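Encoded as structure tokens, the structure appears first; notes follow it.
Selected chains from the complex are presented in situ; the others are not included.
Which chain is which? They are A and B, in the order written, and residues in each are numbered from 1.
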Amino acid sequence: MRRGIYQPLLLNEDRYFDPDPSVRFVARTLYEETRELPLICPHGHVDPALLADNSPFPEPTALLIIPDHYIFRMLYSRGVPLESLGIPARDETPVESDPRKIWQTFAEHYYLFRGTPTGAWLDHELHDLFDVTVKLDGGSADYVYDQIAERLAQPEFRPRALFDRFNIEVLATTDKASDRLDAHRSIRDGDWNGRVIPTFRPDAVFRIASADWRAELDLLSDSHGKPIADFPSLIAAIEERRRYFKSFGAAATDHAVVEPYTARLAPNDAQEIFRRALNGDATPADQTRFEAHMLIEMARMSVDDGLVMQIHPGAHRDHNHVVAERFGPDKGADIPVATEYTRNLSALLNAYGNDPRLTLVVFTLDESAYSRELAPLAGHYPAMRLGPPWWFHDSIEGMTRYRHQVTETAGVYNTAGFNDDTRAFCSIPARHDLSRRVDANYLAGLVARHIIDIEDARALARAMAYELARDTYRLASPPEAKTFHAPATMGSR
Amino acid sequence: MRRGIYQPLLLNEDRYFDPDPSVRFVARTLYEETRELPLICPHGHVDPALLADNSPFPEPTALLIIPDHYIFRMLYSRGVPLESLGIPARDETPVESDPRKIWQTFAEHYYLFRGTPTGAWLDHELHDLFDVTVKLDGGSADYVYDQIAERLAQPEFRPRALFDRFNIEVLATTDKASDRLDAHRSIRDGDWNGRVIPTFRPDAVFRIASADWRAELDLLSDSHGKPIADFPSLIAAIEERRRYFKSFGAAATDHAVVEPYTARLAPNDAQEIFRRALNGDATPADQTRFEAHMLIEMARMSVDDGLVMQIHPGAHRDHNHVVAERFGPDKGADIPVATEYTRNLSALLNAYGNDPRLTLVVFTLDESAYSRELAPLAGHYPAMRLGPPWWFHDSIEGMTRYRHQVTETAGVYNTAGFNDDTRAFCSIPARHDLSRRVDANYLAGLVARHIIDIEDARALARAMAYELARDTYRLASPPEAKTFHAPATMGSR
């Protein structure tokens, strides 16, 4: 291993822009108008305890590698054992515990990320946050490790300081229905002004055929403070928990399902299925019908309480049983499946899709649905917006395909704006920056082809970078609340 | 609302062309060779009475907004009630009746169309047809309205004058099987020379499980002049009506189905299913089998009578029941579904796909089928051609994806040329112009990458803009009829 001979890490100011000068010039102009806008983070997975505790981050490996399945699944795919990356095993399997050794393994395989968004985010994070100026590889591993570790020890690198430095206007976490939101309470009651809000995610109590279900229901019952002995008391508990989340500023709910199937159950059927679940007799078919009904119930409640409803369908979870059994869920083995929306969402949209009090943000891992189903649905139903490119598609090419395949049918204003969807707090600025660059470049392409003019592009760039996320999730602070499509500001700037 | 301060509306001469100079220069060259070619309109929804009566168009709102679901569905999706746009309700719901007020609402939301084909078409139409030189927004609404209204009052803006000005060589309408074609007769027997031809669309009499079916069958029987009491008499009626349509110049039939399923029924089964239908007992499953059989029957008849057969599958109609019940069908709530072609078309193609007397033009709303199924099928079966990008995909990006995903497997000469598919008569030139620009740009990209040379590109540009539509639909006037692939003209120009 050569050490001491480093390649420079350079972040070009025009990165991700088309090289054609007429596109690049406009892209740069548009990006300059959005790059400093505050970050709206309406959907993500940052642990709120991070900001409640405000403890220093640990050393680089524990911060950047061990918790990030985007990173370790790629090394695993090329034969690097998860054990050697220090991923904690549920069983007795010993795993590497030397952070420098793990970091070295990571650095030696960092070339696998060439051309990937993870590579782009990490380079940005290393360069702009940690002031690293050399390319990461086997030779520079130690040098880079030391540089990051040195920065992490400084008070300016505490979570709250970074939150402020990142210019985050609001950060939504994702929390179980039974969560007591202690970290959110601590933040709210403290003297720091950062806006950190919970998101209500009740999936676990809808999965009535799952082995964990009863325990999850008991947790919900405990938080709720009342027994949940029948379907009406479940509904009452959920309604109460939503109010509780709202009291902590929650703006949205979130729902992960394999298929976005929606169908109303007759009241007796809902009660009967729930009874079977309480007896431990619910079948997968019961769960399918139950989840389909509960999605419609969630829309009904959103009409009442104003929480924005998000659906994230299409992930086949824990595809790799060997990995899931040894290392647990969320270890990079969630694989998408083809997802149908037109028929599946029909019952929900017919029930509440015409009601302007509902905002339903729909995501996909199946890009073939963008132009076929999702843009036509979002381009018709007042309640529906299309969520930004999700997960594997939260990338330069993925975002570009999304805009190309969605805009002509749904327009820009039926999309929900960007969210970073990350548990990697330090990567948040890199993710927003990449998104703003790619959107600026998309719009510059429209300008260069004379599809829109520069004035329209400027309005759209601001909407895509900031306003759409803020307004879709109803996150504007009351005094300055404006809907983005008021004619005076949008239609005739 | 600012009034009197207008932004200029400019149509760049190079719009929709790639900004790279080497592409743009070739695109412009190719476009200049096709822009003035006559318009072939082999599939559309213009009301023939418009040209039979030749009455002046009404004021702008009744012309451009109320009948155009491309427009009002976008406003609806962002919360503008259809009532406020004057869309007539079937029930007693009052709707806005002041055209200027509707126009103002439209203008204030016109920014929603940024980056959409509807925006591109409308800008073209406003600028080139109505001489509007300001951008439409809330501030310029009245000014633009007045300008259009003033033009519409002039004799040069009567439908026939526009037909001639648009340089339409032939315009096909879409007509029910029972239609007596009175408007077409009036045009044919009059002294105007415009070529307006009907298209035979018998869907309604194939939907044997629909509530309207019996009434539709009675209409067919009336037009036919004989009772339709069994399956053979239905077949005889359809054959007779096809001859009738042909006598008015019809070149094609058209068939809308959800799935393009084709399968032959045994004669007894066809008769038995038809009997159930006459008794009002046909089930959806019966209808599926009946439609599958009738598509093969349509192919058989096309072999005999030479009418080109079109299949438009994959639209889930009236997805929004609330809108459909209050405002009727075709109100912007038709949403595509994934569509299978390889297995579904097998029976029809095996029966008649090798017969050069048949031309079958297949469309799709599911772009994932372009490269997977449709280009391979069109690139093999002599009878099959792939229709142009349809509906949501009739757009700059949609057409570009189509060429990129289809050409390498099917070539250009297995595609059917452009059609505008519109009921908005005044938008026809804008739609053809956009298509010619996008195709010129696609070809210019091939030339710039040295995939084809400029001579090939010129031949292809002419084929895509004019010859393919004319020849696919067999619309060449007899004296000058040439098949486009005669080697002397195409192979060695």
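Basically, contacts are C-beta pairs under 8 Å (C-beta built on N, C-alpha and C of every residue); 3 or more make two chains touch, one makes a residue touch a chain.
The structure presented is a predicted model; accordingly, all values stated were derived computationally and were not measured.
J.: In this structure file, how many copies does the full complex comprise, given 2 in place?
T.: Number of sequence copies in the full complex, not just those placed: 3.
Keep in mind that, in the parts below, only the chains that are shown with their structure count from here on.
J.: Whole-Å distance, chain A centre to chain B centre, using C-alpha means?
T.: Taking the mean C-alpha position of each chain, the two centres sit 40 Å apart.
J.: For the complex, give me every residue of chain A touching chain B.
T.: Per the touch definition, chain A meets chain B at residues 20, 22-23, 338, 340, 342-343, 346, 349-350, 353-354, 356, 368, 371-373, 375-382, 384, 404-405, 407-414, 446, 448-453, 455-456, 459-460, 485, 487-488, 490-492.
J.: Using the touch definition from the top, list the residues of chain B that touch chain A in their complex.
T.: Interface residues on the chain B side: 1-2, 7, 10-12, 14-20, 73-74, 76-79, 107-117, 120, 137-140, 316, 319-323, 332-338, 365-368, 392-393, 395-398, 401.
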